[in-house]
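A protein chain is absent from this complex, but the other protein chains hold their places.
Moving on to chain A:
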Amino acid sequence: MDFFDPVLNGFGVVLDPQNLLYCLMGVVIGMLIGVLPGLGPAATIAILLPLTYGIDPVTAIIMLAGIFYGAQYGGTITSVLLRLPGEASSVVTVFDGYVLAKQGKAGTALGIAAIGSFIGGTVAIIGLTFLAPLVASFALDFGPPEYTALALVGILLVATISGGTKIKALIAAAVGLLLATVGRDVFTGAERFTFGNLSLADGIDFVPIAMGLFGIGEILYNLEERHRAVSAPAKVANVWPSRADLRKSSGAIGRGSVLGFFLGILPGGGATISSMVSYAVEKKRAKDPSRFGKGAVEGVAGPETANNAAATSSFIPLLTLGIPANATMAIIFGALLIHGITPGPQLISEDPELFWGVVNSMYIGNILLLILSIPLVGLFVKILRVRAAILAPITALITILGAYTIRNSMFDVLLVVLFGALGYLMKKFGFEPGPLVLAFVLGELLESNLRRSLLVLEGDVSGFLTRPISATLLVIFVLVAVGPMIKSALARRQHDTTRVNADS
């Protein structure tokens, strides 16, 4: 088979001891930086890039790719244990992951997340191996109107997936949308809510908001709780995912893999939306949706699988079209150029060794990550045995360091503190930070793409409905928004008629 020759040769490339070593180095570095919020894979790769000048291009890219998908594994750990989602795509993991940890089931959450991540990653690599050229054009079909529709669906899901009361979730989401408007308007250059401060010109970064609201807010709240009543520390058992947990999660992992693979191909926001959609789907499918937010294993398994699958499939537009799907891919694009390789449609045929070497290294990398993370789960959960008086300052330190590393600015540290205070107040008054943070992420996507669509469509709103993908997404939006209302109206009517019948 002609197709399989280069694929198999690619495995030959990966199994070269030097490449294996760099793959291992990449995934370990990735996992570690994933633990620290703020310093993301993009910045790490940019900093380490000069170190790769002297080595083979294939080896260099194998390592850099490893940093990227390794970071996805690491991000889960802080989300579950410390309530610190380092990336927008792991925000939903916090909802059930942190609750599980508090129930003494951190091992279950981390174990399921690692298994889900492995399966999601592997499914996406298999998809990448066989479908890459076919699905790549999917990314090109997504213009501004399609992104607008997708962001709308996402914002609707925010209301669905939040655990608290609907009205409070909507208020929090509205604040999130408002925060997204801060900064210099990208269409006119006008300043919005910046108060003449240049540090706000580019808007607020995701990290200070998420770190402040989730991390610092939680620490402050716990401090107060401890003053009021000395509660017994949660029993920390090193519980492995039980057979029942695995059975419960298997569907979530399967669906998460497929969702993540397809949404990950979209440049910009694909991973975040895939984790949200996965969470919403699991909650909708569950027999008892009220378990979600109170420690449902599927609520960790689905999104974690989806964001890892998305991380892998975001390589498709880069390797087959030469389009970087996110900031990290843009840097890997630069790295390829520096090594004299032009990413683009001709890459597979001109440089099969590199293409298949990198793709196949991801199989190995994922196995390495699984091997690394499973034994480490036992070590990680021990963190929860650390007394709050010691753990809280360390968490605060990690948070503040993370905020500082985004752009070496004290301003972001100040923001973390401010949002920490806000997070504390929100928690005290029963508002969930999740809807705020997710609406903030999607608000930027929605606003700029809506305005861009109106420019592209010459202000003709009907254009949204004549384009097949955006029309389909809008139909889904309407169904999800109106569906439950119709259902409950019908149910009431039926109820009324039966009662009328009974009366007569």
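Going forward, a contact is a pair of C-beta atoms (placed from the backbone, for glycine too) under 8 Å apart; a residue touches a chain by one contact, two chains touch by 3 or more; residues count from 1.
Convention: contacts and distances are computed from a predicted model.
Taken from the listed names "Tripartite tricarboxylate transporter substrate binding protein", "Dipeptide transport system permease protein DppB", "Transglutaminase-like domain-containing protein" or "Cytidylate kinase", the protein name that UniProt assigns to the chain not shown is "Tripartite tricarboxylate transporter substrate binding protein".
Touch with the chain omitted from the figure is made, among A:374, A:401, A:417 or A:480, by A:401. Residue A:35 is the one among A:13, A:35, A:58 or A:301 that touches the chain not shown.
Considering the full assembly, A:338 is the residue among A:131, A:338 or A:374 that touches the omitted chain.
Within chain A, the residues in touch with the undisplayed chain are 32-33, 35-36, 39, 42-47, 49-50, 77, 139-144, 184-191, 196, 198-199, 201-202, 267-268, 321-324, 327, 330-331, 334, 337-338, 340, 342-346, 376, 379-380, 383, 386, 394, 398, 401, 405, 407-409, 448, 452, 455-456, 458.
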